[in-house]
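Every protein chain of the complex appears in place save one, which is left out.
So, chain A:
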Amino acid sequence: MTPEEKYLLFDSYCNDILSQEERQKFSDLLMSDAELKEEFDTYTALHDYLDATFNTSTEEQELKNTLDRVSDTYFKTNKQEHKTKVIKLPNWAYAAAACVAILLGTYFFYPTNPSYADFAAIPQLSLTQRSAEQGTIKEAEQAFNQQNYKAAEILLSTLLHTDKANSELQFYYGLSLLEQNKYNEASDIFMELKNGSSIFKYRAMWFEALNLLKQKKFEACKAVLQAIPKEAEDYEQAQQLLDEL
């Protein structure tokens, strides 16, 4: 059996398209060949893994969102409970505390660098009315707008497969990557758009700047911001961020 035939046979087994007779023959073969059995077990485990990975990514993201929410609340309350403990202090401690407060005050009022969260306003994705390919497009749109960026990434990449030059898909694909902190991949997409001539050219530059800001690469971020021209939709925001940097 050539490797090609072997893997095709494995695949037929996984997808349950073997006849009763073929199935029996295959089981006998596995019984008599331990090496083949191990390969087959690995193949099916990978098949299950890929199936689970690509098909539950939306659900997994929903669970992660719940965990984020629940654990944030839990850990915040937990901290507050610690803080509300009453500790009696000797008088000198109040003077010491006052000094610390002044020092901390000076520290916190010292201007700090702006953050990604202050500036990033992720736009809504709206694609559905435009295509006959409703299924995946609708799912992509929903996933993106529900901030399920992992699923959106997969779905948008599927769509891009057949529509490589679609700059809107590319732009939102880039945003999905950025929101997942896949900085380099996002940057590739934004730079490609920047070098193109679509309507997303300048928006891509703005989000590339935010991508760098998120990574605290302030100098590189400034350079991109300075290149955003006056006619760009995000020009004013870019100037504001430049000022803060």
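Throughout what follows, a contact is a pair of C-beta atoms (placed from the backbone, for glycine too) under 8 Å apart; a residue touches a chain by one contact, two chains touch by 3 or more; residues count from 1.
Just so we're on the same page, contacts and distances are computed from a predicted model.
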| item | value |
| --- | --- |
| The complex's invisible chain, by UniProt name, from "RNA polymerase sigma factor (Sigma-70 family)", "AtpZ/AtpI family protein", "Carbohydrate ABC transporter membrane protein 1, CUT1 family" or "ABC-type nitrate/sulfonate/bicarbonate transport system ATPase subunit" | "RNA polymerase sigma factor (Sigma-70 family)" |
| Option touching the unshown chain, where A:A52, A:A96 or A:A223 are the choices | A:A52 |
| Touching the absent chain when the full complex is considered, from A:S19, A:S32, A:T162 or A:S197 | A:T162 |
| Residue among A:M31, A:L63 or A:A95 touching the omitted chain | A:L63 |
| Those residues of chain A which, in the complete complex, touch the missing chain | 3-4, 6-8, 10-11, 38-39, 41-43, 45-56, 59-60, 62-64, 66-71, 73-75, 78-79, 136, 154-155, 157-158, 161-162 |
